[in-house]
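One structure coming up, written as structure tokens, with questions to follow.
Apart from one protein chain that is not included, each protein chain of the complex appears where it belongs.
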Amino acid sequence: MEFCHETKEVPGGLQSLPEHEIHEECGVFGIIGPTVREVSRDVGHGLYALQHRGQESCGIVVNDDGIFAAHRDLGLVGEVFTEQTLAGLPKGRMAIGHVRYGTTGGNSRSNIQPMMVHHQKGNLALAHNGNLTNALDLRDRLELSGAIFHSTSDTETICYMITRERLKSDSIEAAVLRAVRSLEGAYSLVMMSAAKLLAVRDPLGFRPLCYGRCEDGSYVVASESCALAVVGAAFIRDLVPGEMLVFSTETPDCAPVSYKDNCICKANDTRCPCIFEYIYFARPDSVIDGISVHETRVRAGRILASEFPAAADVVVGVPDSGLDAAIGYAAQSGLPYEIGLVKNKYVGRSFIAPSQEARTDTVMIKLSPVRSVLAGKRVVLIDDSIVRGTTSRRIISILREAGAKEIHLRISSPPFRHPCFYGVDIGTS
Amino acid sequence: MEFCHETKEVPGGLQSLPEHEIHEECGVFGIIGPTVREVSRDVGHGLYALQHRGQESCGIVVNDDGIFAAHRDLGLVGEVFTEQTLAGLPKGRMAIGHVRYGTTGGNSRSNIQPMMVHHQKGNLALAHNGNLTNALDLRDRLELSGAIFHSTSDTETICYMITRERLKSDSIEAAVLRAVRSLEGAYSLVMMSAAKLLAVRDPLGFRPLCYGRCEDGSYVVASESCALAVVGAAFIRDLVPGEMLVFSTETPDCAPVSYKDNCICKANDTRCPCIFEYIYFARPDSVIDGISVHETRVRAGRILASEFPAAADVVVGVPDSGLDAAIGYAAQSGLPYEIGLVKNKYVGRSFIAPSQEARTDTVMIKLSPVRSVLAGKRVVLIDDSIVRGTTSRRIISILREAGAKEIHLRISSPPFRHPCFYGVDIGTS
Amino acid sequence: MEFCHETKEVPGGLQSLPEHEIHEECGVFGIIGPTVREVSRDVGHGLYALQHRGQESCGIVVNDDGIFAAHRDLGLVGEVFTEQTLAGLPKGRMAIGHVRYGTTGGNSRSNIQPMMVHHQKGNLALAHNGNLTNALDLRDRLELSGAIFHSTSDTETICYMITRERLKSDSIEAAVLRAVRSLEGAYSLVMMSAAKLLAVRDPLGFRPLCYGRCEDGSYVVASESCALAVVGAAFIRDLVPGEMLVFSTETPDCAPVSYKDNCICKANDTRCPCIFEYIYFARPDSVIDGISVHETRVRAGRILASEFPAAADVVVGVPDSGLDAAIGYAAQSGLPYEIGLVKNKYVGRSFIAPSQEARTDTVMIKLSPVRSVLAGKRVVLIDDSIVRGTTSRRIISILREAGAKEIHLRISSPPFRHPCFYGVDIGTS
Partner (left out) sequence: MEFCHETKEVPGGLQSLPEHEIHEECGVFGIIGPTVREVSRDVGHGLYALQHRGQESCGIVVNDDGIFAAHRDLGLVGEVFTEQTLAGLPKGRMAIGHVRYGTTGGNSRSNIQPMMVHHQKGNLALAHNGNLTNALDLRDRLELSGAIFHSTSDTETICYMITRERLKSDSIEAAVLRAVRSLEGAYSLVMMSAAKLLAVRDPLGFRPLCYGRCEDGSYVVASESCALAVVGAAFIRDLVPGEMLVFSTETPDCAPVSYKDNCICKANDTRCPCIFEYIYFARPDSVIDGISVHETRVRAGRILASEFPAAADVVVGVPDSGLDAAIGYAAQSGLPYEIGLVKNKYVGRSFIAPSQEARTDTVMIKLSPVRSVLAGKRVVLIDDSIVRGTTSRRIISILREAGAKEIHLRISSPPFRHPCFYGVDIGTS
């Protein structure tokens, strides 16, 4: 493992860094309740459910009656949060957590979240999912007024914006409202001050954010609804784009105060949900802005079957991402749905590379055909997207070697035409 | 981690040890080829494919022109075999590997396989899947003649039986043939001497064992057919119960000599394949003794639908074990197949235990309902077996909380009535 | 291992934190040379030599033609800098390093040095040994002007002071000169900008700092002279209290420009070297401000022998801290010097605690008497200080059990009467 913090010192600061190096695809989680308990475990369970949103690093900050204690490290939730590290975190009424997606080269310790800073009015812990489009401008302005940066992430910029406003504001919520008005781009935020838990969703609603309530009166905020149930919380609703929720330990029942309608932005109906949430990022059992992710994918499969039917014997999805659409395709077309490919669930991040004289390849090691399903059949193969054509080509050859007579590849997502600046990492290779 | 080797010293030796402590559920793999190459990587890939048969420990022994080199440790294949540990293994024409299943308390280093011993005629490496029923008798007899045991596994007993016969035999194959005639119970063996690779399947064929051939002329032996393709080998056939295959580096094309028909046992058609291989152990993409595991499970689902139909709206399988049968049930009943439960693939062996004040549970953290599929529906829920009633009950309550109107639980395997002494671990709790 | 970052949020910020929690006892190192090379290894060797000044954490920042790359972690130099982590650091002409001393509870990752920050004019890496007495005042003032803090260390305060001045200065050296005029207390600093390496010693010279030159023209700055030789540098001189040295890659021979005499402080002869450097912190083979540490300790032993002679047969030092003084005592008194206690060099940071029914203790496990030296003898026992009376008492009983007839304990350092605020950690237990 290597934990290199690389920075590029150029005249005028960091603006020459290509955008894709500072993007963030992540999951955020927060909980606040009426009693002191092992909230770190609750956050841990929530982060398990959000792990698909980021596997590089994770962290939890617990608020122990105003004292913040954190554990943050590179690795999966189950690796970072052992009984030993959990034992090092105090009990409390409030905590937040974060999982972070890792991009090539940027696996820096200093970018691990939640970020935790000390400022003139106390402490602030912040977990962020999204990508600002004006981060470098804000960074420049902050540096001109004396700010120094320890990380390359937008998150530190947001911390500065909020804590600077806090100097001039009566409350943390007033500071956040002011600060986020300067932010452009995608941001779902979960924050913690000494006595309050705050959640903010950007005015265009790029990234999901929802909240729910447990039977004991605790409130939970999470990137996806699938993370509510694991801590026993019933889904209440998504945050409206441009909304801020403020939960306080001083409110007897922890019930949130909502700030929307002209607080962050003008009331509007424009929403820009990221299509990749439905296609790829989110878990199928999540419901985002009232729409089931699984249902969306099934429907995409149904439309695909209508628009691009195939004379075939069986419908097979590429696991795991193509399975939902395959079910839709099968249902619409009337063809039988089958398990034609089995994914090896033990091939993880550590991987034995094939030898130079290799007679095998990575795809074959990860995906295995079910011969009895494929042999002599005309197969409709469904995937959600074509990331690299080579993989799709290899899967097709695997089906062919397993005896498939015809293979009809169908992709459930539309073609990707333009780059995105709001937090989707578009690799160049 | 704790690596305790516990043994119980009682009058008369080890015979008072309960059977279930010395059982073995495992996967074996071997490869032999015409040229010297990084065979350790091939075995590693094969073990990836067999990982579902054993997650406690694994090992590889490479035969470097008569010199044996091993790496064996506790952990998953991807954890034990890193680039660093693979670099410590030599190239060679032959190698064998093993994955081992861990039972409570018995995670002993000294039981890690393949076993590698030195005897009067050279070295022997042996990988074993199965469970002998006369192991303690054999052990007693061996101890009376001066044998000492480093482990509690049947494998060491088999090593002794073979090496003792080797003293009196002209060849390793003659020694193996004699030795296995004394073994009672289940055993699929892959062995290696200085110049030969041997594979043996017990006369009743309890455990699977098959072999195939790569384009470069290498031969591969493996517990399941799914492990052949990952190294580019085409399936040839299963070993016949009571058969031994002998591959030699001295044969120009490595082609095996087969010993069956009265070599190990009288020619017979009695076969006792372990039903659990089809129900639970084997991977759905494997074909054992000519029968597709996936197909078997689908058929069980079909029969289930005929015998126990249900007036319902949707068929849902418990992932991963119930999915194949659910497809069969859906196909037979005409009800739509759906993904109603999503399994968290990141919750692995390290697990954050819920706190004492827990408002959640392990099942909920691992399995999440897809509301849009379940709400308001009459659901047929398919699983392969009921291991603990509590889990099934909890899954039903999760479906109910997700809005299922009716839930019809259907189990695709027959009831378990008698204990098994051939290598299936029957927990007592 | 637990890596908890704890902060206390109180009205008015951090000023209620007791001083001893933010102290720093450390070692700093820097190198700059005419050619690009594996400077990280040089710094690693330098940190080995300074390891006695701090065992909690360490770090290296390499300047790769303006790009900074760091590796910093908890642990000893030999644990943190493996071939693997060194391979992750680039070559360069300049690098700095730091070892940090750990105090109870404060083993925070965010306090690991060198600190590396981005500011309006580029990057700054900074390694600090010392303790400011006005850190909290400076911190308050910085927070009032919008600064946020990620750590609890003085180092971040110094970074802010310098980068704030940098906004208004033409050069990094001008900024440093202005900034350090605001600092009160002890500080030896080694810093790096894109093109310069800077070293500063506070006006009272509390902490040591010296420099030397290698044959290839490289310059080395280090806390102690013992760290120069390990990288092949010849000692030139200590920095004068209140001096700043500036080395630049743009100077052909890297030779430093010195700023002293009214640059940082008025020219003065007041020096306040920390007595603990000579008594305890520094290595005996170091020479600080022209005085050999070993020689100082030997002389203390000589004086002790004159002032407190003892009618005895042999002089024995408590290893390792009392050995130098014991040699002095022996030489002055004419009594033979002997090795009467052997220290177990394998008992390190991980330690098997005695059981509850203990018939042994920590002192006995670490120190063992040499019976043949002690039995029947009148022993003068020399130690440098009495940290806890219990240890001294236990050592005396060990000597007695080994047969010493009389034991005359002599302590070579004067009594400790007043607390220190400049970086010496005075435990309260």
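Per-chain numbering from 1; labels A, B and C assigned in written order.
By definition in this document, a contact is a pair of C-beta atoms (placed from the backbone, for glycine too) under 8 Å apart; a residue touches a chain by one contact, two chains touch by 3 or more.
In this text, all values refer to a predicted model and were calculated from it rather than measured experimentally.
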- Mind giving the shown chains that are in contact with the missing chain? B, C
- Item | Identified contact with the non-displayed chain, of B:26, B:116, B:367 or B:395 | B:116
- Note on the structure: Per the whole complex, from C:62, C:231, C:304 or C:395 the residue touching the absent chain is C:231
- Which residues does subunit B use to touch the chain missing from this display? 1-10, 13-14, 66-73, 84-85, 87-89, 109, 115-120, 122-124, 140, 143-150, 152, 159-160, 163-164, 167, 194
- Message: By the contact criterion defined above, which parts of subunit C meet the unshown chain? Give residue numbers in ascending order.
- Response: 37-38, 41-42, 44-45, 48-49, 51-52, 55, 76-79, 81-83, 86, 214-216, 226, 229-232, 283-285, 287, 292, 294-295, 320, 323-324, 327, 330-331, 336-339, 342, 344-357, 359-360, 364-365, 368-373
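Following the convention adopted for this analysis, only the chains that are shown with their structure count from here on.
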- Message: Based on mean C-alpha positions, I'd like to know which chain lies farthest from subunit A.
- Response: C
- Message: Using only alpha carbons, which chain's centroid is the nearest to the whole structure's centroid?
- Response: A
- Note on the structure: Cα centre of subunit A to Cα centre of subunit C, whole Å, reads 43
- Query: Can you list the subunit C residues in contact with two or more other chains?
  - Reply: none
